[in-house]
Structures are given as structure tokens and as C-alpha cells.
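Only a single protein chain was left out; the remaining protein chains are all shown in position.
Take a look at chain A:
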Amino acid sequence: MQGVVGGGAGAVSGGGGSSTSDASMSTVSKEDNPVLSSEDSSSCLDESELELGLGLSLGVGVGACKAQQGPRGGQYARILTAKDFPYVGSSTSASVSSSSSSSSSSSSSSLSRANVTAGTKRSADSVAAANGASSQVVGWPPIRAYRMNSLVNQAKLPATEVFNSLIVKSRNSNPAVGKGTSNACVNANEKGQLRSSLFVKVNMDGIPIGRKVDLSSHRCYETLAQKLEDMFATSSGEEHDMMVDAITPSKLLDGSSGFVLTYEDKEGDWMLVGDVPWGMFINSVRRLRIMRASEANGLAPRLEESNGGQRNKPI
């Protein structure tokens, strides 16, 4: 692909004459004519005026709503993070968090190509820069999961080999092996064409509605556990606040929260998450379950057998 344009909005949006004019805003008559006049194609929605269709204006109701507890009932206290502050039009937190741990595919041209998305005024630059190649954006390109899974499955064998060789390479080249899990943060995108979406179901004991998580947007267990924390913290109701406190990434992974993260592998066995290298995990996981620690006791012996003496995770 040629013709990469770097830089921000101004350079690229030269064509859109009407949008940059400062023509005065057309006002709206009330109730019966809720639509702004569209004949005047050079009119612009003036930033400073809030005269709107149906007499709606942003001023109404805002103050009153501040006191609202939220239709969910119980309060949900949450520490604000960078993702809570105004930024415009980013893709979901999952893709942002995962992209920070891996650069996009090697070519720098893809990064500057991504900057072309900043043909819009918003700060898409930061988003595009963080996201890199389009593979990091959730749901883009718009291909149904069904079709992606089919394609991925057909290409499965070669991809597995690439994964395994990457894992081996990184293990060998990294002498400072700390916790097993951190070693598994492999940048699997070196090859460029790996995973698409890999959505697996996640159920948590005590919560009736299961969720789905895209494993391919993660590169290591920590980010996955963080995503699960976010996911189950918000979807649970008041009575699960206890569980909310319990779930933090490290607690999920080492089981000290009273819950353990487990997965069902291709053979139908339930295993503890975190023992095998990430690549192996990805290739064999079918679904996840956040299990009460009390029920997970049975997993340990099986793990010992199948891993033949590997380090055993405490429950």
C-alpha cells in the first residue's frame, strides 16, 4: 500500500470545505420542526450555541443526575485510571491494554499508516499510535467470528508451529526467568499473521450470566486476569461486591482470593491457568472458569500427573 500520510487532521481533511466553514448556525423552531435545515449545506453546528431540536438542551437535568446512584442500585466505587479521563473515540480498553505490551507488527509504515485515521479532529493519533496495526482494534475488519474461526482453524497447524518456536526462542534467550507467567509475554506478532479473534466463554461461580473474552488480544496471563477482573466486577450486582474485592489479577492467578482461574483444555480436562507457557495455553484452551477455591482442590493432583513434576501452583 502506498501513499501513507503522516501528521494530524489538518493536513488530510482539506477536501471537506463545508465542515470547516464558520457559517452561523441555523436555529431550530420548536416541537414541529425538529430537524435542522439541511438546504444550507454550509451551515455548521456552532460550538457555542445549544439551540437544539425539540428544545432539548444539555443544561437540563444534568445537575439533578449527579446525585444519582445509578440504576443498578448499589454504588460501585472505582479508582479512576487513565482510561477514565476524556479522550475521544478510542477502542475498548482491552485492545489498549494489550497493545501497550506489544508493538505492532514490525513495519513502521503500518504505524504511520494508522496515523492516517487522524483525518478526524479527535485525538485518534494517540489511539492509533497505541493501537498500531488494525489487528489490535476490536471487531475490525468487520468479519464475523464464525468466519474468522474457520479461517484460523484452517491455518492452524502452521500457526501452532510458529507459536511454539517463538516460545522456545524467548525462553532460551531470556536467562532472567522470574515468575513463569512473565516469561510467557511473547510478542507473537513478529510473524505478522497470527491470531485473529479467539473468543472463549468465561463463567464465574455464583454469577449466572457467562461472558466471553478475546484471548488473542492478550499476550500474557496478567492482562487476561486484569480483563477478567474488569469484566466480572462490572457485571455482578450488589451482592457480589465481596467477589469484586476478591478479584485482582495477582489474586486470581495465585489463588489467594478464594477464587482460582481454571480452563478446560482440548481433551476436556480442567486445569489451573498459569502453569504452561502462554502459547501452549492459547492452543489448548476451550473455555475458562473462575472457580471457588474450595472446588478447585481436585485440580492439583491431576496437574502434578500431567506436568510430571513441574512446579505446582498453590491453591
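Going forward, a residue touches a chain if its C-beta (ideal position, glycine included) is under 8 Å from a C-beta of that chain, and two chains touch if they have at least 3 such contacts; residues count from 1.
Rule of thumb we're sticking to: contacts and distances are computed from a predicted model.
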item: Name of the absent chain as recorded in UniProt (options "Ciliary neurotrophic factor", "N-alpha-acetyltransferase 25, NatB auxiliary subunit", "F-box domain-containing protein" or "2-methoxy-6-polyprenyl-1,4-benzoquinol methylase, mitochondrial"); value: "F-box domain-containing protein"
item: Selected residue (touches chain absent from view) among A:Val137, A:Leu261, A:Ile282 or A:Ala296; value: A:Val137
item: Where the unshown chain meets chain A, residue by residue; value: 1-3, 5, 9, 12-13, 15-19, 28, 34-36, 38, 41, 44-45, 50, 52-54, 56-58, 60-62, 64-72, 76-78, 80, 83-93, 104-105, 107, 110, 113-114, 116-122, 124, 128, 133-135, 137-148, 150-151, 154-155, 192-197, 199, 201, 209-212, 214, 230-231, 233-237
